[in-house]
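Just one protein chain is left out here, and the rest sit where they should.
A and B label the chains in the order they appear, each numbered from 1.
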Amino acid sequence: MLYDAIRSLPIVSPHGHTVPQWFSDDLPFADPADLLIIPDHYVFRMLYSQGVALEDLGIGVAPEKRDPRAIFRHLAQHWHLFMGTPSRGWLEHTLRAVFGITETLGPDTSDVIYDQIAAKLSTAQFRPVALLESFGIELLATTDGALDDLSPHASFARKGRKTRLIPTFRPDSVLDPMAKGWSEAMAQLGALTGEDCTTMAGWRAALMARRQHFIHHGATATDHAIDHLATEWLEAGTAQKLLEACLRGRADDAAKRRLYNHMLIEMAQMSIDDGLVMQLHAGSARGTNRALTDRFGADKGADIPLPQNWVRGADGLLNRVGNDAKLTLIAFTLDESVYARELAPMAGHWPALRLGPPWWFHDSPNGIRRYLDAVVESAGYWNLAGFNDDTRALMSIPARHDMWRRAVAEHLDAQIAAGRFGMTDAERIAQWLAVGAARAAYRL
Amino acid sequence: MLYDAIRSLPIVSPHGHTVPQWFSDDLPFADPADLLIIPDHYVFRMLYSQGVALEDLGIGVAPEKRDPRAIFRHLAQHWHLFMGTPSRGWLEHTLRAVFGITETLGPDTSDVIYDQIAAKLSTAQFRPVALLESFGIELLATTDGALDDLSPHASFARKGRKTRLIPTFRPDSVLDPMAKGWSEAMAQLGALTGEDCTTMAGWRAALMARRQHFIHHGATATDHAIDHLATEWLEAGTAQKLLEACLRGRADDAAKRRLYNHMLIEMAQMSIDDGLVMQLHAGSARGTNRALTDRFGADKGADIPLPQNWVRGADGLLNRVGNDAKLTLIAFTLDESVYARELAPMAGHWPALRLGPPWWFHDSPNGIRRYLDAVVESAGYWNLAGFNDDTRALMSIPARHDMWRRAVAEHLDAQIAAGRFGMTDAERIAQWLAVGAARAAYRL
Partner (left out) sequence: MLYDAIRSLPIVSPHGHTVPQWFSDDLPFADPADLLIIPDHYVFRMLYSQGVALEDLGIGVAPEKRDPRAIFRHLAQHWHLFMGTPSRGWLEHTLRAVFGITETLGPDTSDVIYDQIAAKLSTAQFRPVALLESFGIELLATTDGALDDLSPHASFARKGRKTRLIPTFRPDSVLDPMAKGWSEAMAQLGALTGEDCTTMAGWRAALMARRQHFIHHGATATDHAIDHLATEWLEAGTAQKLLEACLRGRADDAAKRRLYNHMLIEMAQMSIDDGLVMQLHAGSARGTNRALTDRFGADKGADIPLPQNWVRGADGLLNRVGNDAKLTLIAFTLDESVYARELAPMAGHWPALRLGPPWWFHDSPNGIRRYLDAVVESAGYWNLAGFNDDTRALMSIPARHDMWRRAVAEHLDAQIAAGRFGMTDAERIAQWLAVGAARAAYRL
């Protein structure tokens, strides 16, 4: 019953990785493989773990040389591998609820289902913008580099669609001296803003200018991908010296890391001024399969979680800005052992801190159940940031929000059964977790 | 049914932080805010996390300048924040079962409920000692500094009340060279005992004398608050040199820590001789919000758990004394990941080791469920130390024991349903976990 009360609420998606051009151009998706398999690392990593070559899935293959029907058959033949995984739940939801397919996927039905999907993709109601509207997506945030001009967002906004499409400021390329191509990106940043990025003051001014550009296009948040969370405030002279060393290529990894750790705090201070919510996604060891990264590039399924220490790692940041309620920090972790030990007690204390939903591998029925079990007793419901789907798989958005809403309803049903609170309170919390918390945390 | 068999058993509270003068003086509590909010860091930390200033809750405000009714309204207005937290469960139990209040707390009922509580507090049956008796508290342990004269305990004992009030020896101030004011405390320790605390032999003798003083006043246990658990036995000469360096202010943090780590083992050896049970509360990073600590002092809601390694940390201690069944060590952790991995296997091996109940953030329905789920299979029930409420919130004591007993009964009902054992065994274990294990572990 609780589920019924929230299942049809609009979708608020304040963090994700869809491509803004999809919506500004509104061209049809190429084919079922291009839509459902090639961009989805959840899907191809599992196939790869059981011996399917990435090339056979079209990864690292030029679009014109791919055989999408054959790629789709690989999924169909290995469909049993996904039993018990959220990917299977999302794909089943997509096939059934979005494409209206009633057959069960398998080797025998692969071609038939492929044809059904392909046929739909060519119709008007399966264009990206029509999908946004039929999915009931009220707001969709993309994630965009600090140097992006955001013209797709501007173009989309001019069309006056029902869905609000907003960018998110992801400055890692110009913030993290360890990032590949940082020096070049810094030069571009200077050129774009007319600031002298060889000084801390100029770098700061340039970043502030880019943030204003994002705000102008609707952004309400920044995002930071951090492998090992550490934060330390540096005196002005120290920071300037490190910046110069980094720019001259004379800094070692420790020095680069120190400057980055400082810049995270600078970002938080800018957030106090300009109001952008700050997201910290910490704890993924990126590209742990180096042969794969060398051949196919980033995001090929070998990013694996790492333990994190949020108490130590966020210490510099929180002791500088954490008492300021004008700031909202949203923390995401892939290390579940910190939920009850660190993040929930911290969110139940620091005015600036909110907990993001289970992320990535833990965005799943069990992951959500363990999260709510671990965090609510110390953080309550009002220090949570609701849900985000964090996906580049457009078709999975309604499925992911539905999975969250079901898990929330199950959690609340159990709370009622245990006598923790009654139905009226549970309904209030259900609404909050389904959409209210995301709107509040992201200032939408 | 299992719950019904244990719900009305007497309360044995072998570890907590109530104030002994409450019971020796037996004066009425000042007002509802002074009773329920100002001393309860669980309560004010949550309010603070959502933007309520500590000053508005009377923290850091002289008693005569506080407006207790206004403080209470802050709780009432933010009562929804506590949904799903154990604090709400405890406070609801207090309002309903102790004060007989039937209205639901909220902005509209704040003043009415405030008045009802205030009226009761002025009556004889709400004096501290009357509460002890109406709560069915058979024994209550306080936590007391090594230099305390324990006169409130002596005075209370002379009155011949039904409840036994005993002190606990907490020597951190004279044991830990890193503790604030350690040198002065050492001088006082010397003066009080007539021992020369500049020698290891004198220090030891002084500590033994204070332990005897506590034993004389009924103590059966010591307690140690440890942020990062480590233990190492030092040769006599090394220890003496470190002591001298610490006293002369020439020791660095590592040297101070080393001496403290050694002294924990000395304490354990004294326990073998004098029979005091030794409690280790390990793994809280104290005062992580430094601005708050500077303004308001310790215990203001910013103590956050840290990961611990009990295998390595207790190695020196256990290899020196852990095989001696004359010793009882009770281990408490805030890092749940060590339950199944370290503490339960250790408790299922070392004769001296018992596991304390879930502590602090984990003293909650989910926390207790996860604890029993994780520890029983390796440690069994007989290596557990039962429950302690560990609270300075007097009114919450019956609520906390009730929450434990409900969670124990639920656990045992599930064990019966799973065919692990039958009702007769379950009843035996229920009695054990409700009161028997605490009496046994604390030698009451």
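Throughout what follows, a contact is a pair of C-beta atoms (placed from the backbone, for glycine too) under 8 Å apart; a residue touches a chain by one contact, two chains touch by 3 or more.
Remember, predicted model here, so these are calculated numbers, not experimental data.
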Practice task
Would you indicate which residue among B:Thr109, B:Asn309 or B:Gln431 is in contact with the undisplayed chain?
Solution key: B:Asn309
Fill in the blank from the handout: Missing-chain contacts on chain A, rising order, are 45-46, 48-51, 80-86, 88-89, 285, 288-292, 301-302, 304-307, 334-337, 361-362, 364-367, 370
Problem - On chain B, residues whose C-beta touches the chain left out of the figure - result: 309, 311, 315, 318-319, 322-323, 325, 337, 340-342, 344-351, 353, 373-374, 376-383, 415, 418, 420-421, 425, 428-429
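Please note the rule applied: only the chains that are shown with their structure count from here on.
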Handout entry: Superposition rotation for chain A onto chain B, Cα-based, multiple of 5°
Key = 120
